[in-house]
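Heads up, one of the protein chains got dropped from this complex, but the rest are sitting where they should.
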Amino acid sequence: MSLPEYTSDEMMTVSAARMLRNGAVCFVGIGLPSTAANLARLTHAPDVVLIYESGPIGAKPSHLPLSIGDSELAETADTVVSTPEVFRYWLQGGRVDVGFLGAAQIDRYANINTTVIGDYGSPTVRLPGAGGAPEISSNAKEVLLIVRQTLQTFVEKLDFVTSVGFLSGGDSRRAAGIRGDGPTAVITDLCILQPRLPDRELVVTTMHPGISRERIARSTSWDLHFAEDCGETTPPTEHELEVLRRLHCESAAAYAAGDGA
Amino acid sequence: MSLPEYTSDEMMTVSAARMLRNGAVCFVGIGLPSTAANLARLTHAPDVVLIYESGPIGAKPSHLPLSIGDSELAETADTVVSTPEVFRYWLQGGRVDVGFLGAAQIDRYANINTTVIGDYGSPTVRLPGAGGAPEISSNAKEVLLIVRQTLQTFVEKLDFVTSVGFLSGGDSRRAAGIRGDGPTAVITDLCILQPRLPDRELVVTTMHPGISRERIARSTSWDLHFAEDCGETTPPTEHELEVLRRLHCESAAAYAAGDGA
Amino acid sequence: MAQWMTLSDAITAFVQDGISIALEGFTHLIPFAAGHELIRQGKRDLSLVRMTPDLIYDQMIGAGCASSLMFSWGGNPGVGSLHRFRDAVEHGWPTPLVINERSHSDLSNAWVAGAAHLPFAVLRGYTGSDLPRVNPQIRTIACPFTGEELTATPAVRPDVTIIHAQKADRKGNVLLWGIIGVQKEAVLAAKHAIVTVEEQVDRLDAPPNACVLPHWVIDAVCLVPRGATPSYAHGYYTRDNAFYRRWDDISRDRATFRAWVQEHILNTADFGDYLRVAAESKRQVASR
Partner (left out) sequence: MAQWMTLSDAITAFVQDGISIALEGFTHLIPFAAGHELIRQGKRDLSLVRMTPDLIYDQMIGAGCASSLMFSWGGNPGVGSLHRFRDAVEHGWPTPLVINERSHSDLSNAWVAGAAHLPFAVLRGYTGSDLPRVNPQIRTIACPFTGEELTATPAVRPDVTIIHAQKADRKGNVLLWGIIGVQKEAVLAAKHAIVTVEEQVDRLDAPPNACVLPHWVIDAVCLVPRGATPSYAHGYYTRDNAFYRRWDDISRDRATFRAWVQEHILNTADFGDYLRVAAESKRQVASR
């Protein structure tokens, strides 16, 4: 039996999905996090509970929502609450096990930027902004980050700290009085990084098949370290790929649907 | 045509009902206030909006609820919200025109006590307590009070100030930063009292038919004044009495209903 | 994660003497079966929380379960006094009762703060009232923007909350409707939550934006049909207004109350048994 072919994005999504344990309550950002969370739900974690910031709790979409508030999310949810209630009773209330986020920039302590490239007052690129991230990163019991790894995204210093990981590392997060364990893994298209104790700097713990240390180092602006027992990420199984591709396929059909309406 | 016979309680309830203008949004306490508000709704004020603290907004009960949260209120309401929402968005939010309250004791400035008779730490009589009154009296645009008038209820000094009327009179309410106009009328089984400008002491503005000044004075612990143009309350009409008695009759049937269940 | 279990097992598992506990439900869906079971199991020294103590806490206070009470209105709605509550406050019978008294607006805001994991609530309340004078927990706070002075009160976060609801599915997802009071907040503010329900269903079929409590915020779900009697369950049975009125006589006198508790709660095996005995009492009252 030959190994299935897959893209680096598929490896990333599958790796992220595997991080979600069955039954976890997961606060899901749109895009890659939503794809990974739904892949987890459709493979090893059928009882994962997905909360979207627009209000759906326990959403079970058959296709991936393009936006954070698609009707598919409301129709398949156990209940739909108001947006303030999501943030007040469910996120801040301490009911979320895992916050699943993306980012435009990330630093070695897993702090993230989704606000601006350049100076805040006169930005080179104005990014979408904070959304739910500052409070997800500080109120969820743990955080998973999904970011495509490039010199532009893995930076020495963030242009703006939108949401915190481990601040300046070590115990600085806890010392600042921030709840939750913070980011437990960063999943990229090249590898998986996790915070190393005691300084909590991100180090590579597994490299995706076919990806070299050099390639990963060249895609990182800081002097990146590799865990001593750094191994290879288990490649996607046929089942994982099949489910992921079906999800994407059904989603593409849904995204085009508006045209005919 | 002979005038209809009626009780002093009926005169009181009818007088209170007449104070509610059609279309007013009314926050209703249970008991006499609820009876008067529903009488208004079934006579001259069909579009009065009744809000009960348990959650119903726009309730239109066919019989009087025994408790503040009877199913009749929920079934006939435009919507039923949570109790925190009632107090936060609707009362404190400034959406209530008239707060309708009862009291165990009232003083000359229409401050009321529903907490204790005697000392708070070792009360002679422990009354039910505040309920919604402190915030109704300070957040509704105006307040109507219904109290049976006796030496025990109309007192020189309250044993406990549960909710404010005009504090020490004059501009003291406004000076304390309290919103709303405060009590605009106190309706009793003997007369109607209203605050006199500028000191805002309650004075009798109309006496119910057949009730003497002496009777009213004898039922009041302070040296009560009468307005210069103090006249007689218009007696209940046959229609008002008919509707009120039907309400009571249907309510009595509903109260007894549990027995057969 | 919700477990289906008997009410008796749930109370034994989650309620220890001395904890803080809230049995909520604003007139509607009052969890009387759970209150009875707390009495039946002889729980003591409980710190009770409830906006309206109602008959449920009158029974528990009279039976000696409570050492303190946080509340905002303590009457028998439309009838008069709660005699056991009054006797405890006025004469310390059967044991002294420390009270922590607030207004409805305050306590419902405090429930919201508890559910939102905030240490305090802010409201426009109490101005001119004597309540802050007798309750040092009612304080003021200045708005950092306008300088305006507002009321600050502590959040409520009890050890256990118990509510009654109409339905739960097999997983333990709970649906309630009608007058929903502070039940969602009370469940989310508590460390542990027990829900008694009228029925178990295959599918909740909740309308959009209904009040649903997912199974993963609940510890125990217990099937107790008519478990809110003499309160009511919207869509199932009406309020036993006659019993609320009869309670005035039952509870007025200590001995009559004790006899009632003995016969109806301590001598019954569970709430089903209580309902049979209570129905018999009613027939006797009716035939007198």
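Lettered A, B and C in written order, each chain numbered from 1.
The rule we apply is simple: a contact is a pair of C-beta atoms (placed from the backbone, for glycine too) under 8 Å apart; a residue touches a chain by one contact, two chains touch by 3 or more.
If you're wondering where the values come from, they're calculated on a predicted model, not measured in any experiment.
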Contact set (omitted chain vs shown chains) is A, B, C
Pick from C:Pro154, C:Gly172, C:Pro214 or C:Gly227: which residue touches the chain that isn't shown?
-> C:Pro154
Which of these, B:Ile57, B:Leu158, B:Met207 or B:Ala254, touches the one chain of the complex that we don't see?
-> B:Ile57
Sole touch to the unshown chain from B:Ala17, B:Ala40, B:Ala74 or B:Val98: residue B:Ala74
Would you mind spotting which of A:Glu10, A:Asp70 or A:Glu240 touches the chain that isn't drawn?
-> A:Asp70
Residues from chain C at the interface with the omitted partner, ascending | 117-120, 122-124, 137, 139-141, 143-146, 148, 150, 152, 154, 177-178, 180, 207-211, 234
Which residue numbers on chain B touch the omitted chain?
-> 23, 25, 49, 57-58, 74, 78-81, 88-89, 92-95
Tell me, which residues in chain A touch the chain that this view leaves out?
-> 30-31, 53-56, 65-71, 73-75, 80, 82-84, 86-88, 91-92, 111, 115, 120-135, 138-139, 160-164, 167, 173, 176-179, 254-259, 261
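Criterion: only the chains that are shown with their structure count from here on.
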Going chain by chain, each one touching the next, work out the least steps from chain A to chain B.
-> 2
Considering only mean CA positions as chain centres, point out the chain farthest from chain A.
-> B
Mean-CA-position distance for chain B and chain A (Å) = 57
Approximately how many whole Å separate the CA-defined centres of chain B and chain C?
-> 28
State, to the nearest whole Å, the distance from the C-alpha centre of chain A to the C-alpha centre of chain C.
-> 41
Numbers and ranges of chain A residues touching at least 2 other chains | none
Hey, what residues on chain C touch two or more of the other chains?
-> 112, 184-185, 211
